[in-house]
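All protein chains but one are shown at their positions in the complex.
Moving on to chain A:
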Amino acid sequence: MAASPGAVSPVSATASSPTLEVRNLQTHFFTRAGVVKAVDGVSFTVGRGKVMGLVGESGSGKTVTGFSILGLVDEPGRIVGGEILFHGQNLARLKEEEMRQLRGNRIAMIFQDPMMTLNPVLRVDTQMIETVLAHTKVSKEEARQRARDTLGMVGIPSPDERLKSYPHQFSGGMRQRVAIAIALLHRPELIVADEPTTALDVTIQAQILAEVQKLCAQTGTAMIWITHDLTVVAGLADELAVMYAGRVVEHGPVNGTLDKPLHPYTMGLIGSVPSRNKRGEPLRQIPGMTPSLLNLPVGCAFRTRCPKAQDKCQQDPPLGELLPGRRARCFFPYNMPAEAAA
């Protein structure tokens, strides 16, 4: 497969600078009922070849964070503050045409529902070739060749034949492979994967996770893996950011965070995962519902559902570094050394 000229940026040669650095990102939706702060001051970095897990319930702002990075936030939403630094270049300030040249080329996205992401009336080859031609000046034949090679790479048998098929002739797992192949066409430096395995069978899910991991390691692609499924990120991600009501409430390396969570919300999420060790016990769940973003509690947004909440939680807790490399937005965290000693 010929390397695309746009794929390797001169800036990415400096190994020390992270591929993506999000600083205090704020994406708000200006609805008739009021301003919805879907993403409210989110910061994280993703290095070359690293996988960042972005975890949270529905409506916690994970997907909007992903769309913000690609510049795909639609009306009435708008990025109102913060920086999205891609190799030091602020994407939030980029003109639409400059952003379009990055999308699908150096930054790619994989969507949640493979049944919905491919256009039903266009053949797979059309949808792949147009992606190649949008960013590189090659002949249609070369573009088809690259499409076929990439389909083979993601494990689609007899890619030549499959190129001529329509999306409805593929199973869900195969469609997601096609979508992943489209994302990989230009060997992007960053992939935003928005719950790409949620709609798939567990066996297919495992296969796709393994493939994606392999491909990322091979190409040095950085990845943001958005999910609500802790078991998926456990085996995949290097770092973890847990989002709640538009904010990161806990951030740290994946193992430490899952073994000894600091924030009560993370604790609740882990507690609600079914496991063999808890056979026979009723599944624990976090009481209450995700609050409406239009009407958040004052102070800590989680306090109305939190078992440890006290009067102090009516103030806004900062995202502080509570342990080395571990940050959480909580006044009364779990698993602190002092608490363990007591």
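As a working rule, contacts are C-beta pairs under 8 Å (C-beta built on N, C-alpha and C of every residue); 3 or more make two chains touch, one makes a residue touch a chain; residues count from 1.
Going forward, contacts and distances are computed from a predicted model.
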| item | value |
| --- | --- |
| Chain left out of the displayed complex - its UniProt protein name, from "Dihydroorotate dehydrogenase", "PaaI family thioesterase", "3-isopropylmalate dehydratase large subunit" or "ABC transporter permease" | "ABC transporter permease" |
| Per the touch definition above, residue among A:23, A:78 or A:100 touching the missing chain | A:100 |
| Given A:48, A:62 or A:135, the one touching the chain that is not displayed | A:135 |
| Hidden partner chain, touching residue among A:116, A:217 or A:283 | A:116 |
| Missing-chain contacts mapped onto chain A | 70, 72, 100-105, 108-109, 111-113, 116-123, 127, 130-131, 134-135, 166, 168, 179, 182 |
